[in-house]
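Just one protein chain is left out here, and the rest sit where they should.
A, B and C label the chains in the order they appear, each numbered from 1.
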Amino acid sequence: MAKTLNVGMIGYKFMGKAHSNAWLKADKFFDLKARPIMKMICGRDKAGVSQAAFRWGWDQFVTDWRDVVNDPTIDIVDINTPNDTHAEIAIAAAKAGKAILCEKPLAMDVKQGKQMVDAVKKSGVVNMICHNYRRIPALVQAKKMIEAGDLGTIFHYRARYAQDWIVDPNFPLVWRLQSKIAGSGTHGDINAHIIDIARYLVGEFSEVCGQMETFIKERPLPTEQGGLSATGSKKMGKVTVDDTAMFIGKFKNGALANLEATRFALGRKNGIQVEINGSKGSLYFDFEDMNRLKYYNEADPADRRGFRDILVTEGTHAYANHWWPPGHIIGYEHTFVHTVADFVNAVVDKRSVQPTFADGLANQVVLEAVEKSAQTRKWVKI
Amino acid sequence: MAKTLNVGMIGYKFMGKAHSNAWLKADKFFDLKARPIMKMICGRDKAGVSQAAFRWGWDQFVTDWRDVVNDPTIDIVDINTPNDTHAEIAIAAAKAGKAILCEKPLAMDVKQGKQMVDAVKKSGVVNMICHNYRRIPALVQAKKMIEAGDLGTIFHYRARYAQDWIVDPNFPLVWRLQSKIAGSGTHGDINAHIIDIARYLVGEFSEVCGQMETFIKERPLPTEQGGLSATGSKKMGKVTVDDTAMFIGKFKNGALANLEATRFALGRKNGIQVEINGSKGSLYFDFEDMNRLKYYNEADPADRRGFRDILVTEGTHAYANHWWPPGHIIGYEHTFVHTVADFVNAVVDKRSVQPTFADGLANQVVLEAVEKSAQTRKWVKI
Amino acid sequence: MAKTLNVGMIGYKFMGKAHSNAWLKADKFFDLKARPIMKMICGRDKAGVSQAAFRWGWDQFVTDWRDVVNDPTIDIVDINTPNDTHAEIAIAAAKAGKAILCEKPLAMDVKQGKQMVDAVKKSGVVNMICHNYRRIPALVQAKKMIEAGDLGTIFHYRARYAQDWIVDPNFPLVWRLQSKIAGSGTHGDINAHIIDIARYLVGEFSEVCGQMETFIKERPLPTEQGGLSATGSKKMGKVTVDDTAMFIGKFKNGALANLEATRFALGRKNGIQVEINGSKGSLYFDFEDMNRLKYYNEADPADRRGFRDILVTEGTHAYANHWWPPGHIIGYEHTFVHTVADFVNAVVDKRSVQPTFADGLANQVVLEAVEKSAQTRKWVKI
Partner (left out) sequence: MAKTLNVGMIGYKFMGKAHSNAWLKADKFFDLKARPIMKMICGRDKAGVSQAAFRWGWDQFVTDWRDVVNDPTIDIVDINTPNDTHAEIAIAAAKAGKAILCEKPLAMDVKQGKQMVDAVKKSGVVNMICHNYRRIPALVQAKKMIEAGDLGTIFHYRARYAQDWIVDPNFPLVWRLQSKIAGSGTHGDINAHIIDIARYLVGEFSEVCGQMETFIKERPLPTEQGGLSATGSKKMGKVTVDDTAMFIGKFKNGALANLEATRFALGRKNGIQVEINGSKGSLYFDFEDMNRLKYYNEADPADRRGFRDILVTEGTHAYANHWWPPGHIIGYEHTFVHTVADFVNAVVDKRSVQPTFADGLANQVVLEAVEKSAQTRKWVKI
C-alpha cells in the first residue's frame, strides 16, 4: 500500500557501495514518503555488476546505462559513474523524465554543467547533486545557527581539506593523477567539497586568487600500464594534475575566504577543518570528528566563554533522532542515507531540495575560476 | 549456492533495531562464510512486530518466542528481549540445537547464568553474548597491542562509563529505575560494559570493593502509571536501583582496577573513558570518540614522546578495511555488524568465538561481587 | 614609605626555588599591602645555601633555622624543609610570633599536625599551608562557580593525580621511596593535593575506603648508598612506600568521591584530572593544561550544549589580570606567586586566609583514614 519508487543505480564501485548502503537503509531509519525499491544496478563489467547486485540485493543488473534510463518502471536514476559520463547520462535521464541523483562533480566543466542544468530545468525533473557532507548533522546545525543569525556578520571562512595518501613518491600514477581522466586532482576532488560547504554556510564567492602545485612530477606507472614490474624496473609517467590547490578570496557578503586542499599532509587522513568567525560567535568543525561542532558564543558571561564541544547526537539535532541515543555516534556513510532520504521525499513532493544541479554548476564555476587564477596568476571575479 | 543461515530474532525494540541493522548489513560489507537470512522476527505485540518485520524486511513475524525456537528451519536465535526472559529462551534454544546470540546481560543473576552456560555446554551449540563494544576497532587494536606485550606489565585499569539522562529529578520512574524489572540500575546496565572491557583487555578480577548510591530517591511515576497527569499532579514512586556504582579492586595478574558508572555526569552522553597503564606504555579510549585510540609508547625517543592520537580507520586496523577509506569514520551501529559477522562465521565453523555465555557469566559474577561489597561494606573475593 | 615585611626562608632546594621565585615576583605583579624583603635564607649546607642566597638575592644566609626564627627583624618564616622538621620549626616560629607559610604536608601525622595548629592558635600568628594549586586561576574560577550554585548539588568528585617517573624498575631507591624519611609515597605526596582540591571545591569527606599498592618491591640503592656502582653491580633495597593509592568515599554533603594517585601511569607527567558533576553542570580540569577549565552548562539551549573550553586568562579571571593579555598563558610557578601575594596581604591584615594550618591538618586526617582503610581493608569514618 505504501508508495514505492524504483531506483536504477549506474556505477557500482566506491560510490556505488556508499549509495547502495544508503538505498538499503534509508527507509529503515526514516519514515519516507515512499519506499525506494532497489530495482536495477548498472555497470559495464558483467561479472562485477552481477556480484554487486547479488551482494546488495538489487533486483536486476544491466551493463548499458541506457537500459536504466529507458526503463519505464524506473523512477529514480542514481549516477555514480566516472565524471566524464555524468552529462550524457543525466541529460538522457532528464529527457526520460527521471528524478536524478548525481554524484559530484556535476560535470567536466562549466559548459557541460550548464547543459545539464538546462536539461533538468527543461524537463522539470527533481534533481540533486550528491554533496553528502551538507547532511552531516554538525554542519546542518551550523547552517541552522548561521541562518538564525547566531554568528552575526560573517568575517572569515577558513577551511582545509587534507589527506595524505600520495605522499610516497612510489605511489603509482593511478587514474586520479592523470588529468585526461580525472579532470583535475586535489582541486576537483576535495577542494570542491569545501567550496560547497562554503556556499552552503556562507554564500556565493565574488572573487578568488589561487595557486596549485604538483610536488611529485613523475610517478611509477601502475602495473597494468607497465610500471612496477615483477623484475623491479619502474616505468615512470608524468603526473598531470595538482597535488594541492589553495586560494584566498571574498564572498559577496563581504566575508573573506581561505581554502586549501592537499593530499600531502601526513597524518591528516580525511581532515576537513572548517572555521567560521562572525561578529557574535565562531564555529569549528573537523570531519575526522564529524559528530562534533565547536561553538564559541560571545554572549556567554565573560568569565565562562569558550568553545563548546557540542556532541551533535541529541534528539534536537537534525537527523540524529533517527539513529541512536545521545553519545552513540554515527559515521561517514550516514551522510548518504540522509541525502537519499531527503531526495526520496523531494521526488514524492516533486520539488528539488538543495543541493541541486544548479549548486553543482555554481561549484564548478568557482573551481574553474581558481584554476584560471592559478594559471594566469591573477585575481578572477566570479 | 552460497551457504545460508536462517535467523530468528526475538525482541524488536532498541536492541532489535541495532541487531536488525546488523543482520541487514553484515554480508554486504563482510565476505561471510554463510549468508544470514532475515527469516523470522518475534515480539509480543502483533502490531509492533509486524511493522518491524515490514520495515526491516524480515520474512515473517511471530508473537510467541517458542515459534522461533521450535522452527526447524531456524539456525540462529538472536535474543533481544528483557533481561528476565533471557534464560528461559536461551535454554530452550540450546535444547533445540540453535546457535544463540544473546544480548547482555546474560541473566538475572549468577545462578541463572550458570544454567544457561550449562545448557549451551550440554548441547554444544555455538553461543555468544552481545558485548558489542569488544568489536570497536580501537579496542581490538588495544587488545592486539596488549597481547603482543606492547604495554608490558599492566599496572592500572581505570574506567568510567558516564551518562546524564536522569539528572533531572522530574525524569519519570521508567522501568530501568525499578529493580524488580531491571535487576539493577547503572551497575548492570553500564558498569557491566566496562567490566567486560576490563576482562577482555586485562584479565580476571580477584577482589573488589564498591559503593553504590541512589541520588534521587523518588521520581514521578510515568504517565501510564498515574504520574505526570494532565492535571499537573505528580504521583511519586520510589527509585529502587542505583544511580551510580563504583569500585576499586585488583586483577589476578596484579593490576589495580578503578571502575565507575554513573547516570549523573552532566555533559557525558555516552562517555566510556578507559585508561590502561603498563610498564611499557599506556592506552586511552573514549567511546564518544570511538574511532580513536590514544597510545603512549615509552620506547619513543625521549624528546618526542607523547600520546599518539591514532585514527583507527586504516586498512591495517581490524574491521576498518571493510568499510571506508582512512579518516572516514564509523559509528556505534557498526560494532553490532562486526559482532554478527564474526558470529556467523563461528556458526559455520561450529566453534564459538569470544565473548561466549561463559564470559557473560563471569561478568555477572563480578557484578554480584560488587553489589555484595556495597551492601556489606566489605571487600569481596572473586 | 611603603610598608615592608622581612622574610626568612628555611630550605632552599626544589621548593626553595619555587618560593624564592615567588618572593621575587609577587610585588612586581601584584600591588601588595607590604613589600616582602628577601632577608634571610637558611640551609644546613653552607656552600649550597650561600650559592642560593647569591643567585636569588637573599640578603643573608644562615645554616641554623633557629637563627631565622629567633631573629627579631624577621616577620615571616617560610618553611620548605623536609617533612619531618615542619612541626618543630613551625611551633618555634609560632612562639616567636612570626607569620608562617609552611610547605605541604603540614606534619608527619595527625598528632603532630594538631600540635602545630594549637601552636598557631595560641600565638595568634597568621598561618598558611602552601597548597598552591588552590590558586590556579582555573580552580579559583571553579570555586567561584560552585559557590555561586552554578553546578547545583554536587554528585561526583572524581580525580586522578598521575605521574610516571618511577615506572622504570632501575630507578633508584631515592628518599621519597623510603617511608622512614618520606612518611608515605604517592599518597602523601600527590594524593594529598587532590584531597585538598576536593576539600576546597566540594567540602569535607565523611568516609573513605582505599587500597594502596607497591608495584616494584625492590630497587637499586642510590649510588651514594652503595647501589649502581661503577662496577655495574646493583645493591638492592626494599621500597617501603606506596606506588599508588586510591580510594572511594563520600562527602558530608552527599557527593561521592573517587580519588587515585599513581606514579605508574606512563605518559602522565603531572596530570591532575579533576571532574565534578552537579545537578546543573559539570567541570573538568587537567593540570597539564592548567590555563583551561572545561564547563558544561545544562541550562544552555538543548542543541548547543557541550563542554566549554574556557581559557582562564581573561581580565575577569582571578589573578589573570595581573599577568598578560588574554591567551598568553601562565605556568606552574605562578601559583606560588599568587599564594605569596595573598599571604603577604593576610599578614598585613593580621588575618589568615585559606588554606590555613587547620586545612593542612584536615588533609592529614583524610590521608590517615585512607591509610588505615587500606591496612584494615575496611571503611573508615572521618
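Just so we're on the same page, contacts are C-beta pairs under 8 Å (C-beta built on N, C-alpha and C of every residue); 3 or more make two chains touch, one makes a residue touch a chain.
If you're wondering where the values come from, they're calculated on a predicted model, not measured in any experiment.
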item	value
Residue touching the undisplayed chain, where the options are A:181, A:256 or A:365	A:256
Residue among B:45, B:309 or B:349 touching the omitted chain	B:309
Residue among C:55, C:122 or C:381 that touches the chain left out of view	C:55
Contact with the hidden chain (one of A:76, A:209 or A:274)	A:209
Candidates A:278, A:327 or A:360 - the one touching the absent chain	A:278
Residues in chain A touching the chain absent from view	155-156, 158, 160, 162, 164, 167, 209-211, 213, 215, 244, 246-250, 254, 256, 258, 260, 262, 264-268, 275, 277-282, 296, 298, 305-307, 377-379
For chain B, the residues touching the chain missing from this view	141, 144-145, 292-295, 297, 300, 302-311, 314, 316-317
Absent-chain interface as seen on chain C, which is shown	18, 20-21, 24-25, 27-28, 55-56, 163, 165, 268-271, 287-291, 311, 313-314, 323-334
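The definition used in the following text is that only the chains that are shown with their structure count from here on.
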item	value
Greatest separation from chain C - chain, by CA centre	A
Identity of the most central chain, Cα criterion	B
Chain B-chain C separation of Cα centroids, rounded to whole Å	42
Separation of mean Cα positions, chain C and chain A [Å, integer]	54
Contacts with two or more other chains, residues of chain C listed in rising order	305-307
